[in-house]
Structures are given as C-alpha cells and as structure tokens.
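Okay, so here's the structure we're looking at.
So, chain A:
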Amino acid sequence: MVSLSDYLILSAVIFCIGLVGIFINRTNIITLLMCVELILVAVNTNFIAFSHFLGNEAGQIFVFFILTVAAAEVAIGLAILTLLFRNKGSINVDVTNSLKG
Partner candidate 1 sequence: MMNTFQFDTALLLVALPEIFLLSSIVVILLVDLFLTKGFKQVTYYLTQFSLFITGLLAFNLIGHPETVIFSNSFVLDNMASVFKVFMMGATMVAMVYSRHYLTQHSLFRGEYFVLVLLSVLGMMVMVSGYSLLTLYLGLEILSLSLYTLIAIARERSGAIEAALKYFVLGAIASGLLLYGMSMIYGISGSLNISEISAFASDANLGSRETLIINFGLVFLVIGIAFKLGAVPFHMWVPDVYQGSPTSVTMFLSTVPKIAAVAMLVRILIDGLGAMHPYWSDLFMVLALLSIALGSVVALMQTNIKRMLAYSTISHVGFIMLGFVTGVVTGYGAATFYVLVYVFMSLAAFGIIILLNKKGFEADQISDYKGLSKHSPWFALMMLIVILSMAGVPPMLGFYSKFFILQQLVSAGFVTIAIIAVVFAVISAYYYLQIIKSMYFEDSEKEIVVSAPMDMKLILSINAILILVIGLFPDFWMKLALSLF
Partner candidate 2 sequence: MELLSLLIWLPILGGALVILIGNNRADTARWASVAISIVVFVVSLSLYTEFDSSTHLMQFEEKVSWISQFNINYHIGIDGISMPLIILTTFSTILVIIAGWEVITRRTAHYMAAFLIMEGLIIGVFSSLDAILFYAFWEASLIPMLLIIGIWGGDNRVYAAIKFFLYTFLGSVMLLVSLIYMYNKGGSFGILDMHNLNLTLAEQSYIFWAFFVAFAVKVPMFPVHTWLPDAHVQAPTGGSVILAAIMLKMGGYGFFRFSLPITPDASLEFSDVVIALSLIAIVYIGFVALVQRDMKKLIAYSSISHMGFVTLGVFALFSILTMGADGSLVSLNGGSIDGALLGLEGAMVQMISHGFISAAMFLVVGVLYDRLHSREISTYGGVINSMPKFTGFAVLFAMANAGLPGTSGFVGEFMVILGAVQANIWYAVLAATTLIVGAAYTLWMVKRVFWGSITNDAVKTLKDINGREFLILAILAAAVLIVGLYPQPIIEVMHSSIEHLLNQALTSKL
C-alpha cells in the first residue's frame, strides 16, 4: 500500500519545485504564474491525501475552494501580466525592477 507519507513527500517535492521555479527563472513572468499553480496543486495533493487517510471530506472541500481561488487568481494574474506587457512591451522579469532599495 502507498503510505500517507509517500503522498506527502511527493507533494513536498512538487511544492519545492514550484518554489524553486519562481526564483530561478529569469525569463518571463508567465512561468511564475505557472509555478504558483504548481504550488497550489502540491498543496491540494496534501489536502486530498489527508482527507483520504483521515476519512474526512473537509480536505477535499478545501481543495475545491483552492481550485476556485486559483482560477480567479490566474485571471487576475494574467490581467496584470497583460497590463505589464502593454506598459513595458515585455514580460521579462528583469524589466520589473524600477522599484527597489
């Protein structure tokens, strides 16, 4: 049988890949958004695994809402991205450093 621990470690790995993806990537911002999605999927896996092993649906319900939030977030994220593109003509991460210090 697959233990709970296996699922959790899997999601931990995915979670970390998501995190790493955010900060190692200097290409474009859209990848950042995708990494955020990855993080959320990892968390969702966590919740589902717990829910399954606890025999308690609350976790799954939570995932349901996380998916909703994620969708909304993507909508806004892409909107901002579009605005950025309109303003700077690029979505390169490096262009967004006029605010610093």
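By our rule, a residue touches a chain if its C-beta (ideal position, glycine included) is under 8 Å from a C-beta of that chain, and two chains touch if they have at least 3 such contacts; residues count from 1.
Candidate selection criterion: all candidates are chains of the complex that A comes from, given by their letters.
In this text the structure is predicted, and so the values were computed from the model without any measurement.
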Direct contact with chain A in this complex, candidates 1 or 2: 1
Contact set on chain A toward candidate 1 in their complex: 8, 15, 18-19, 22, 29, 32-33, 36, 39-40, 42-43, 46-47, 49-50, 54, 56, 58-59, 61-62, 65-66, 69, 72-73, 76-77, 79-81, 83-84, 86-88, 96-101
